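I am attaching a structure below and will ask some questions about it afterwards.
Just one protein chain is left out here, and the rest sit where they should.
Read from first to last, the chains carry the letters A and B; within each, the first residue is number 1.
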Amino acid sequence: MVGQQLVNGLFLGAVYALFAIGYTLVFGVLDILNLAHAAIFMLAAFATWSLLGAGAPLWLAAPVAIAGAGILGIILDRIAFAPLRRRAAPNLIPLISSIGMAIIFGAIARAIYGPDERKFTLGFLDAAPLHAGPLTFTIVQLVILGSAIAFMLGLAWVMRATALGRAIRAVAEDRIAAALLGIDLERTIGATFFIASALGGLAGILTALQYNSVQVDMGAQIELKGLAVIVLGGMGSITGAVIGGFVIGMVETLAIALGLSGWSDAISYGVMFVILILRPTGLFGKRTLRTA
Amino acid sequence: MKRPVFYALALAAACALIPTAVVGPSLAATTKGPAAGKTVKIGVIADVTGSAAVYGVQQKDAYDLATDDLKSGLLDAGGANLTFDVEDSASDGNQVANLFQKFTTDGSALILGPTLSGEARKGDPIAVQAKTAVVGTSTTADGITSLGPCVFRVSLSEAQVIPATIARTKAVWKYKTAAIIYGDDNAFTKTDGDIFKTQLEKAGVTIVDTETFHIGDKDFAASLTKIKAAKPDVIVLGALAEEAEKIIQQAATQGIKTHMMGGNGLNSTKIYDYAGPAAAGVVVGAAWYINGNYAGNKSFVERFKKKYGTAPDQFGAQAYAAAQLAAQLVKDGAATKDAMCPALRDLRVAQTVLGPIAFDPGRDVNAAPVILQIVKGGFAYFH
Partner (left out) sequence: MNVLADFYAAHSKLIDQVGIDALLALSLSISLQAGQLALAQAAFMGVAAYISAILALDAHWSLLPAMLVAALCSTIVAGLLALPVRRLRGIFLAIATIAFGEIVRIVANNLTISGGAEGLSGIPADATTPWIYGTLVVVSIALWLFSRTKFALAIALVREDENAARGVGVDVGLVRFTTLAIGGTIAGLAGALYAHSNFFITPADFGFGRMEQILVWCVIGGITSPLGAAIGAALLTILPEAIRFLADYRDFVNGAILLVVVLFAPQGLAGIRFGKRG
């Protein structure tokens, strides 16, 4: 049973990790906690569902929805964050702005899709689970695990080996200096939002496939868990988001395995709290504590 | 005309009349009761938006359908102008209180709802203070009807259904051990879990594992792995449809083939729609059978499906039953706030889609639970 529980924790963690990458990227670059990330997570899943319903195959619907999520991220920035940047507003304001956008996105989704849960009718979702000895898992779970790792590596490559990646890191390090060096701030920030939101959208689509469920409320729980993940991993660190995701997934699974299912969430929040008190930069965060 | 033709026509007319007599409410003619011509407004409080929207929308749909049926004569209010004022409480306690206050001060004769037991605990006392009668359709926790002498309920409480569920399944499945998994942050599912636990122990069953989850959880792998290792004879679900369907599906993925049963929350066709063959065989202790032959039930289900594209679930059926109850009360002359409570107390029987219902001295509904089993395509009686 222990082996199965470890496997359970691994797959749960992969979902958290994918979601947290986008979260931490925006925070690392802009010091903004984007509470509309979970809404984009949800909208991408619905977009995929709608496209599939219109007859598109999954290998077309998903990338389109992911790209759409990225574009939605840029729109989100243009409406809710860019005007505030020009005003140099304190960090609280973009947070509120993102709450407003999250509410609006949710209202739109509810108006189109209603409160009911939707399901995919894809063959491979009902496929028999795979076995490796005493362990059981599904194809979708493997895909999620694979995606989390692949995208982390891909993102790491982008950040290190491309001009865009260098620009993003420069802006994250020191926005003013980056501007002085001739980096186009708005374009770089736009690209950051595209990547972060595309990843959030991917996380939403994979989560929806994993549990075969798309619903307007699907982002609510993961939003708060995502916070725990990026705090643990270090806000602004992509590696931290991935590792943090797996750790939180494991911790929650093990809590349940130990009979503490009523407290599993409290344990995650407790970990979050303790990390912030003892080591606010988390496991991998490089930034020193900034005054907001 | 020729005699055989005349007899054939008479026979055809008679045949046409018989189904309408069996179905119950007359199809085309409404009667003229003591409240004919009066306007009777009934306030309905439902969570059409917010976290409980899945249930509230079913309820609103049922009342909207009832309004259509009043217009077409399928529901008979004795010639009175009966309206349902359905307002959205948005799963927000404050709005629930405000709506209760609205309906107790705007001349409404009766209040139907609210959607959740917790909301009833917040709002019913307001109606009690204002001496307006309340009929709950989905509030199944303990202690709701004892909030006041005019608080009634058409929804069978879990305390009424679960003992019957256990008795029937134990007789057929003959289990000795059980594992329970229930939601611990929702009054509905927590009540399920608690009552199942007490009643199972009373029936001599050993609980080998108890797991809890939170509303909104999607991943039950860890809990199911534990349950599987405990090897129970039966698994009990204290859950609402969304979580139940995932638990059932994920249990199948882990190769769990144990018997499963649950409470009211599982009485929705969504479970089979979602979990497919994995859900076949799950037993549900319920207050309504979708294929039941009671007053207008089959036609209600058809009309609901036609209007909304989806089958009604228990929440929708109970709401419609309340509408039927209200129409009957108005038809019999209860047209004002003061007349409603005595009329409800003195009600002998109301024919509804839930079957014939009446109220016991505690103002809970006097009806028999139905023990159903999920099968391909819906539900069947459990044998």
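Note that contacts are C-beta pairs under 8 Å (C-beta built on N, C-alpha and C of every residue); 3 or more make two chains touch, one makes a residue touch a chain.
The structure displayed is predicted, hence computed values, not measured ones.
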Exercise for the section: Among A:T48, A:S97, A:T188 or A:T253, single out the residue that touches the unshown chain. Expected result: A:S97
Problem - From B:T49, B:T115 or B:S155, residue that would touch the chain that is not displayed - result: B:T49
Fill in the blank from the handout: The one residue from A:L155, A:A198 or A:L227 touching the chain left out of view is A:L227
Fill in the blank from the handout: subunit A residues touching the chain left out here are 27, 31, 33, 79-80, 83-84, 87, 89, 91-93, 95-97, 99-104, 106-108, 110-111, 224, 227-228, 231, 235, 262-263, 265-266, 269-270, 272-273, 276-277, 280, 289-292
Problem - For subunit B, residues in touch with the removed chain - result: 48-49, 87-88, 90, 92-95, 97-98, 100-102, 105-106, 118, 121-122, 125-126, 141, 143, 183-187, 190-191
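FYI, only the chains that are shown with their structure count from here on.
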Problem - Geometric centre distance via CA averages, subunit B-subunit A, whole Å - result: 38
Problem - subunit B contact footprint on subunit A (complex, rising order) - result: 1, 4-5, 8-9, 11-12, 15, 110, 114-117, 119, 126, 129, 136, 138, 207, 210-213, 215, 217-218, 220-221, 252-254, 256-257, 259, 261-262, 265
Exercise for the section: Going by the contact rule at the top, pick out the subunit B residues touching subunit A in the complex. Expected result: 49, 51, 53-54, 57, 184, 211-214, 216-219, 221-223, 225-226, 228-229, 242, 246, 249, 253-255, 270, 273-274, 276, 310
